[in-house]
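Note that one protein chain of the assembly has been removed; the remaining protein chains are unaltered in position.
Here is subunit A:
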Amino acid sequence: MKKLRKVLVLGAGALKIGQAGEFDYSGSQALKALREEGISTILVNPNIATIQTSKELADQIYFLPVTPFFVERIIEKERPDGILLSFGGQTALNCGVELFKSGVLEKYQVEILGTPVTAIILTEDRQEFAEHLHKINIPTPISKSAESLEEAQEIAQTIGFPVMLRAGFALGGQGSGIAHNMEELRRIVTSALAFSPQVLVEQYLHHYKEVEYEVVRDAYDNCITVCNMENMDPLGIHTGESVVLAPSQTLTNSEYHTLRSAAIAIVRSLGIVGECNVQFALNPRTSEYYVIEVNARLSRSSALASKATGYPLAYVAAKLALGYALPELTNKVTGVTQACFEPSLDYVVVKIPRWDLDKFKGADQTIGTSMKSVGEVMGIGRTFEEAYQKAIRMLDLGLEGATSKRVFLEEGSEAAIIDKYLYTPTPKRIFALPVAMRNGFSIEKISDITGIDPWFLYRIRHIVKLEEELERDRELTAARLLLLKQAGLSDKRIGELTGKTELEIRALRQRYGVLPSVFQIDTLAGEFPSDTNYLYMTYNGQHHDVEPLGQEGLVVLGSGPYRIGSSVEFDWSSVNTVQALKKYDKRSIVINCNPETVSTDYDMSDRLYFEELTFERIADICDFENPAGVIVSVGGQTPNNRVKALHDYGIPILGTSAEHIDQAENRSKFSQLLDELGIRQPAWDTFETIEDILSFAERVGYPVLVRPSYVLSGSAMNVCYTPEQLERYTRYAAAVSPDHPVTVTKFFQKVKEVELDAVAQRGEIKAFVISEHVENAGVHSGDATIVLPPQTINAETLQRIEEAGRAIARALEITGPFNVQFLAKDNQVYVIEANLRASRTFPFISKVTGINLIELFVDALFQQEIAPVTMPSLTFTAVKAPQFSFSRLTGADPLLRVEMASTGEVACFGEDLEEAYLKAVIATGGHIPQKGIFISIGSEEKKQKFLETARLLASLGLPLYATEKTCAFLHQHGIEAEMLFKIHEQREPNVLSYFRERKIDLAINVVDNYVMKEVDDNYTIRRAAVDYNIPLLTKVKQVRLFARAIVNKDLRAIPIKAWNEY
């Protein structure tokens, strides 16, 4: 084995659809594996909210874009002797392949560790790869690559419709789809070719099963499959969009092992060293199979496999890349057996994706060959019913189980629901299955329609039947309760069906002794004794594998699934809490259900319950463990929402009291408190009639922000600029009524938004950070660009913010982290929201200031009196910028609004704001325009504001293009620009053709929020920009900053500095 000195690890960058938290897990494990060998590690990852970008994990961290330009400079500076490409998703892989192809790696003598790059390149080219597979007698669907629409049309005609279309070199199935005719083909191919140089036209395998294998191989040709997984949804629905089970359920031994052998043959033929994922299509009638995809790197599926089996895939893959043989590594779970084995499960795992399509205005709800989900959960049980229903509750959407109809509220009759949701795959389809069953659809018929194997449908029908029985005969004996719990029904659901409350059912269960067992996940189905701390609960057992920790134990509630608004940042907070607890000899008990996280790694906490974050399950765990308390303030809003129930049940909440948390969460109570404290807030009230709303708006002045308590369609929050808009929205979308009151708040325009993040102890703030949004208020704080230190806020405003923060902390006797959001206008500050928990900016501000606020919080819990920490004055500027995934969400309007839409974030440091911002923009996929800039600005006022920016852009010497009025405005001010027709005008020169011909590589579209048009051409332009993968800016201040950055900064002159050099 060659001795390595220094290894560069490429991270995945911002979380986006198709590439999410799983790469924090894999990168972190790789860094641990390297560190154990005494190898110095360098990590490039601008995703500051990750755990891997911690000093404890990597020796040198660069918050820089994972692009060949930056990575080459880092290599030049650091001179590593090895590089790992397979731990940072497609982003890292693409970057690494480019560095290889351009000769950079050879020039600096950086060895690619693990899988040879030639194998990676081969797997990325679908056509060549198919040919390779045929040489080793592995079947693939008939497929041909096309580089133009005409070519694709010809191929489709030869194969015959329907055909499957896939974009080459794209992550998560982006730009893929099934075309049933020429028209569909034209649409999909055109958009795919915008991203990718080639499109594959393939034979479509209707209702085949989709099965995948996670394969590990070492340099000595030892090869194992760690896990196989079966999709409940048939082929045609991306595995990231499918309900997935581990292990497979409906495969016979010969199918299982035929596919396993094929997977191994492929991996051997490629010379993989490390991890590889192989996906198959299996004909359910004939057992014939095709290979449909191979990922020669760690993937979302490998993270899932790792959590499903307990096998540390990423860690092992990293060790193998260093030259170890599999039999030389021990099984870290058992500690006695070895890593060269295939885990045996004595439970079943069900993964369900979490979508947030409702959050996106205009987004197409159907799911298919490309990913739209933003997160996932994994339920573990000893029956399918138990695991499946757990997973449904884990989604944290208020769904009680398989038969929940909540998603169909207001959808009309059951027949209508079946018509709309059974035939078309959407996130709601699994809930239409029970509806169809109750309406006389046979299992065979449902299977024919959906392609879901009858096996799964029979299991779901079992749940339906149990519930129907219970409705008929409500008597709850001990035995019957146990039977229901074994099928995964929640107390609440049993209560709903029997006319009792959740707590009544709980009390009944306890009286009867119907309690869940605690089981270990030990990788060997109990064959060998093991001390593993990886646990789940089941009613299909009669013993516990572990003893309770008792008062030494402290429960830390994790974040649950990643979703819009709650992401890796809360995993960072959870993990940091667990680490800080070690200092106080507390034993941490983590509860979380998200397989993409580091907090669910086997070696992070003293105990891990891979479990639901429902009141019922948290209470079950607390009843068993009898911990000293529960920490609810580091996992985002989900744990916060459980506080009241847990407190009422008698479970000690650590930190700020439950009453005070409620006082901050309850809008009326909090508003009253602010009034008492003399802190300003925008005028607001709650209304039950449209008349009252209109008169309130008249009084405070438009615009107003409307928050319905109940939403029919579209987004939950909306800003209304006119009485007409307000009336339309409240009447039709928000359906205001005494049952559905609506909260209306005065909405300030053109004001700054400022955040205060702090940690307090018994009401005294011990540390705080104030950060500023680049965009004006009206852009959700999660979508805003945030700057540290604040750039444009005066001392008086800062003072007022601090004072307000201190007053709130005192009044709510806060012990722990909290965040207050302010509007700042004319030296006045207005509180818009307070959260008595760690906010999403905690990792950002902790890493920028060098003061770990989570550690401080844990100190505040266990030390008598902690000393106040003064924040260092920063000699640099840090910018946190959002990552959007609009390109994945067909139809979604990429305009920034009050509802959050970003899926991830990055943060970069710089000498000044411009430098930091430029890097952050590049890190989120942006680039410096080199061809042409398209400009379309709404109102006269906005045009005036934009003038300075326009001059800056003109100075770049690139052609400027503009729509009619904007063009006239630019000409008027002596700025040259070429006029383009709007899309709907259908005249050349047209915006659309310029987008398509790539004459434009930056699109600016600033509109007035209150303008509503029948034909919204601005929307069409924005959407086209996204579909053609052209960077889009929609906010005046954003564009101004970007223009300043690209004009004033020379990328080549930007210094390459690691985190510790700031």
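The working rule: a contact is a pair of C-beta atoms (placed from the backbone, for glycine too) under 8 Å apart; a residue touches a chain by one contact, two chains touch by 3 or more; residues count from 1.
Quick note on the criterion: contacts and distances are computed from a predicted model.
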UniProt protein name of the chain not shown, from "RNA polymerase sigma-70 factor, ECF subfamily", "Carbamoyl phosphate synthase small chain", "Phenylacetate-CoA oxygenase subunit PaaJ" or "Respiratory nitrate reductase subunit gamma": "Carbamoyl phosphate synthase small chain"
Selected residue (touches chain absent from view) among A:25, A:100 or A:384: A:384
Selected residue (touches chain absent from view) among A:182, A:507 or A:525: A:525
Sole residue of A:162, A:541, A:682 or A:891 that reaches the chain not shown, by the stated touch rule: A:541
Which residue of A:340, A:898 or A:937 touches the chain not shown here: A:340
Residues belonging to subunit A that touch the chain removed from view: 218, 220-224, 247-254, 256-257, 260-261, 264, 284-287, 325-328, 336-338, 340-348, 382-384, 453-455, 458-459, 462, 465-466, 469, 473, 477-480, 482-483, 486, 512-515, 517, 519, 524-529, 540-547
